[in-house]
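Only one protein chain is missing; all other protein chains are in place.
Chain lettering (A, B and C) follows the sequence in which the chains are written, and residue indices restart at 1 in each chain.
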Amino acid sequence: MGNQIPMFPENASTIAGQVDLVYLYLNLVCAVFAIGVVIAIVYFAIRYRRNPTHTAIQQVEGSHLLEIAWSVIPLILMMTMFGWGAWLYVHAVTPPKGAMDIYVVGKQWMWKVQHPTGQREINDLHVPVSTPVRLTITSEDVIHSYYIPSFRMKRDAVPGRYSQAWFEATKPGTYHIFCAEFCGTKHSQMIGKVHVLSAQDYANWLAGNLSGDTAEEAGRKLFEANRCNTCHHEQSGARGPNLAGVFGSQVQLKDGSTVLANEEFIRESILRPQAKIVAGFEPVMPTYEGQLSEEQVLQLVAYIKTLKGPAKEAK
Amino acid sequence: MSANDNTHEEHHVVPLRHYFGVFFALIFLTFATVWTAKMDLGVFNTLVALTIATVKALLVILIFMHVKYSPKLVQTMVGASVLWLLIMFLFTWSDFATRGWLFH
Amino acid sequence: MSAATTDTQKPSYLMDGTTLKSWLLTVDHKRIGILYLIAITVFFAVGGLFAVGIRAELFTPKGDVFDSDTYNKVFTLHGVVMIFFFLIPSIPATLGNFLLPIMIGTRDVAFPKINLLSWYIYMIGGSLGVLLIFMGGLDTGWTLYPPFSSTYSNTNVALAAAAVFISGFSSILTGLNFMVTVHKMRAPGMTWFRLPLFVWGLYSTALIMLLGTPVVAVTVLAMFLERVFHIGIFDPATGGDPVLFQHMFWFYSHPAVYIMILPGMGVISEVIACFSRKRVFGYPFVAMSSLGIAIIGFLVWGHHMYTSGQSAYVNIVFSILTYIVAVPSAIKVFNWTATMYKGSVSMDTPMVYAMCFMGLFLIGGLTGLFCANLGLDIHIHDTYFIVAHFHYVMVGSAMFAYLAGLHFWFPKMFGKMYPEGPAKLSAIVIFVGFNLTFFPQFILGYMGMPRRYHYYPEEWQVLNVLSSGGAMTLSAGLLLGGANITWALIAGKKAPANPWMAKGLEWEISSPPITANFEKIPVVTEEAYAYPSQIPSPAHH
Partner (left out) sequence: MQQHSHAGHAGGVRLAHHFDDLKQQHESAQLGMWAFLLTEVMFFGGLFLAYLIYRNLYPEAFLLASNQLNVTLGGINTAVLIFSSLTMALAIRSAQTGQGRIPQIAWLVLTVMFGVAFLVIKYFEYKAKWDHGMLPGPGFMAAGGHPAELFGEHVAGARIFFSIYFAMTGLHAFHMIVGIGIMAWMMISSWKGYFTPSNYDGLEMSGLYWHFVDLVWIFLFPMLYLLGAHVHTGAH
C-alpha cells in the first residue's frame, strides 16, 4: 500500500492507454454536467429559499427551446462517446494478422493455458512483450471470464463454444488475471498472474519449460489415433473433405451457403459434424462429442490449422 | 369500426353466419396447412405454415374475440403484444445470426 | 375544492375495522399498501443484514467472517431479497397502492380483490425466499446464470426459482391493476395531462411489469425444469446455449431496473414541485420521458452481455440504443432543476431527500454512460464499477426516492407528523454513509476488482475499508430514520390534512383518509401543481 490511493491499474497493453483516454473523456464531460447541475440546484435552493420577505413566486411553464437544447446537446455528446467507444471496441476485438495463438480453458477453479509451442501452465500465463497474442478461450464447465485489468481485456469463457480475445503487452512485468464471471465456491481464487517477458526472457522461459509435444504435434497424434485420415485425405473419392489449407478459407456448404473455416467451425465439425455439411460430401462422420476433452479439441484445431495445401478449389 | 365511439361497440352482437363462416374457414385452413406441410416446398414450407397460422389467428382474434368491434385501446394492446414479441425475437435472433461475423 | 375537515363521522381507513381479519381480508387499496409497507420493511431489513455481512467480510482481503460458500450465499441472498422482494415492489406496491386511486380521484383500484391477491402472492413468494435462507441458501448470484445454476450449484436453486417465479405474478397483477385504473378510473376532468407525474411514473412502470415480467417468469421456469428434470434447454452439455438464457433474463431484468427507478422519479417530481411551490417545469416532457424510458428501455438489454460472446455487431446496436435511453433521464434532471428556479424553496425532510436523490442520480445515471461505452465496458464489466453504478441508481436513487416519498406522505398515510430534526439528521447520515460506501467502489472497479469476490488482493484494502465503514454509517442512518418514523407512529403529533400546503387531490381529503377516499368524487378543473404565485399563509406548520 502506497501513501496515496492509486486510481488506475497498470497500463500495460496497446489498448490500455486508449481505454483510459475514453475514461478520462467521459469523466470530463460528466463532471462538467454534474457540477453544473449541482451548482444550479444549490444556488436555486439558497437564492429562492422560502422566507417571509420573499413571497412572490414566478410560475414558469416551461420552454420548448430549453427542452430541445438539453435533449439534443447531451445526445450529440453521447454520440461522440458511443462512436469513440465503438471504434475502440472494434479495434479491441479484432486481432492483428499473424498474432501468436494461445489457448485458454477455464474450469472450476483454474485457468489452463496451452502455448503453440507445447508449454502448458495453470493460472500463470507467460507472454513476450510487444507481440500480439490471440487467445482462444473456452470452458469445461460453467461460464467463466478471463480478465486482465492491466490489459483492459476481458472475455467470457463459455462452455460449448470458443471466444476470442487479443492483446499486445507493452511493459514487462507481472499482472493480475481474474475470473470475472461468478463460477462457484472459489470464484475469487480463480486468479493468476500474467508474466510479460522481454523477448530474451521469453525465449529462456520457453527453453526451460520444454514439454513433450507442441499443440500441433499433440493434435497430429490425435488425428492419427482417431484415424481421421481414413476419410480426410487428398485422393479423389475421399469420404470427407481434404483438410489441407482448409483453415481460413471460405467453405461451400451443401445447402448452398458458404462459411468461413475458423476455429469455431472446425470445433463444430468435430463435435457436431452434421451441423454443416460441406458441398459434395455425405453426412457420414460420427460425432466426437464427449470423446475428446476441450484441450484435445483445441489440439486438433491447432493441427488442422497447420495443414497447408492448395485448397483453392474450396473457393 | 368507429373505435372512438365506445357506446356503439359495446355489446356488439356478431351475426351467427359470421361465427360459422369463421369456424368453417378455420377447419378448412387446418386441412390446408396439413396438406401443404406434406409437400416438400423447401424454405416455403415454413412460410406457408406461418402464413396460414397467422390468418387463422387473425380470424380468431378479430371475430371470436371481438377485437374488430373493441375499443381502440384493446386493439392497441393486441398490436403491442405482437410488437414486443417481435422486438424480443429480432434482437435475440440477430445475435445468433451475426455471431460468426468478425471485423477484418 | 374545499379541504375536507378531519372530523367527519366516517372513520378513517385505519379505524374502519380493527381486527386482524379486517386487515388480512381487506380490499381497500390503502390498507393493502400498508400491508406491503410492513412486509417490504421486513425484507429490506433482511437484505440489509446480508449487506452488512458482505461489507464486514470485505474489511480484510482474506476470508475471516465467512467461508467462501457462505459468503457466496450471503451476497446472492442480498441481491435476491433486495431486488425481488424490496426494490421491485417498494414504491409501486406501497406508495403507489396507497396513492394512485386517490391522486386520480377514485375510490379504489380497478380490481381490489386482485390487489389483495397480489399481496398474498408476494407473501408466498417472499416466504419461499425466507425458507430458502434456511434451506440450503442460494449461491448463483441473483442473475441465476446456467449452467452454473442449472447443473453445478449445490444450493437450493429450485426453491429460489419458485420464489422468483411466484413473486413475479404479484408484480404482474399490480401492473395490470395500475394500468387499468389509470385508463378507466380517472375522476371527471382528470385528463391525461393533468395527471400528477407520480401517476405517469406508475403507469410507465405498470407497462414494463406487464410486458417484461412474464418473460423472466418463463425463463426461470425453463431453468427450473432444467435443474429438476434435466430436460436440457440452456445446458451446453446437451447442446443448449447458455447465452440464450442471458438474453431472456435481461429482456426483463434490464427493464426491471426502470421498474425500480421510474416510480421514484415520479415521487421526486411531486416533492420538488411541492417544496418549490412551482408547477413542474416542462411537465409534458417529464411525463413523456417516463413513457420513453419504459419503451426504449426494452431495446437495450444486450448491454449486460458485451463480453458474453454476443455478436460484436449486436453489441454496437445495443450500445447506441443505450445512449439514446439516457436522453429522457437527462430531460428529467434538467427539468427538476429548472423547477426550483424562481420558486420558494423550503428544506423540509422530503426535499432534503429529494435533493440527495438528484445528486446521487446524477452520478448513477452518468456512470451509466461509462458502462454503455463498448470499449470501456470490456474493462469495467463485472467489476466493482458496475456494483457502484447500480447501487447509485437502486439505493442512491430508488431508495432515496422511497424515503422521500415516505416522509412526504407519512402525515397523509398515518395522520401523524414526525420530528423534523432527527428525520433530517438521518437523511444526512444516510447520504454521507452511502457515498462513503459506494464512491470508493468506482475506483476499485476501475482498478479491476471483480464483483462477487470473497478474497481480494491486498493493495485494495484501504478502499474496501472505507467502503465497509461507509456501510456501517449508512446502516446507522437507516436505523435512526426508522426509529424516528416508528416513534412518530406511536407518539407523533396529529397531522393536518395538508401539512405541506401541497397541491393534489390527496391533500384535499382528511389525514388519514376515509375508506372511500372521498366524501364525493371530485371534479378536476385545474392542471397538476397549480401553485399560486403568492404564498397563502405564513402558518407553515
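In the analysis below, contacts are C-beta pairs under 8 Å (C-beta built on N, C-alpha and C of every residue); 3 or more make two chains touch, one makes a residue touch a chain.
Here the structure is a predicted model, which means the values were calculated and not measured.
Of the chains on view, those touched by the hidden chain across the whole complex are A, B, C. The chain not shown here is touched by just one of C:Val65, C:Leu225 or C:Met347, and that residue is C:Leu225. Contact between chain A and the unshown chain involves residues 272-275, 283, 286-287, 289. Interface residues of chain C with the unshown chain, by the touch rule above, are 106-114, 117, 172-173, 175-177, 179-180, 183-185, 210-215, 217-219, 221-222, 225, 229-233, 238-241, 244, 247-248, 521.
Interface residues of chain B facing the missing partner chain: 6-7, 10-11, 13-14, 16, 19-20, 22-23, 26-27, 30, 33-34, 37-41, 45-46, 49-50, 52-53, 56-57, 60-61, 63-65, 70-71, 73-74, 77-78, 80-82, 84-85, 88-89, 92-93, 96-97.
Assume only the chains that are shown with their structure count from here on.
With centres defined as mean CA coordinates, chain C is found 35 Å away from chain A.
Shared interface positions of chain A, i.e. residues touching 2 or more other chains, are given as 90, 93.
Multi-chain contact residues of chain C (touching two or more other chains) are listed as 241, 243, 309, 312. The touching residues of chain A, counted against chain B in their complex, run 90, 93-94, 164, 259-260, 262, 264-265.
By the touch criterion stated above, chain C contacts chain A in their complex at residues 68-69, 72, 139-141, 145, 147-148, 151-153, 236-237, 239-243, 276-279, 281-285, 307-309, 312, 315-316, 319-320, 323-324, 326-327, 330-331, 333-335, 337-338, 340-347, 355, 358-359, 362-363, 366-367, 369-370, 372-379, 381-383, 443, 446-448, 450-459, 461-463, 531-535, 538, 540.
By the touch criterion stated above, chain B contacts chain C in their complex at residues 73, 80-81, 84, 87-88, 91-92, 94-99, 101-103.
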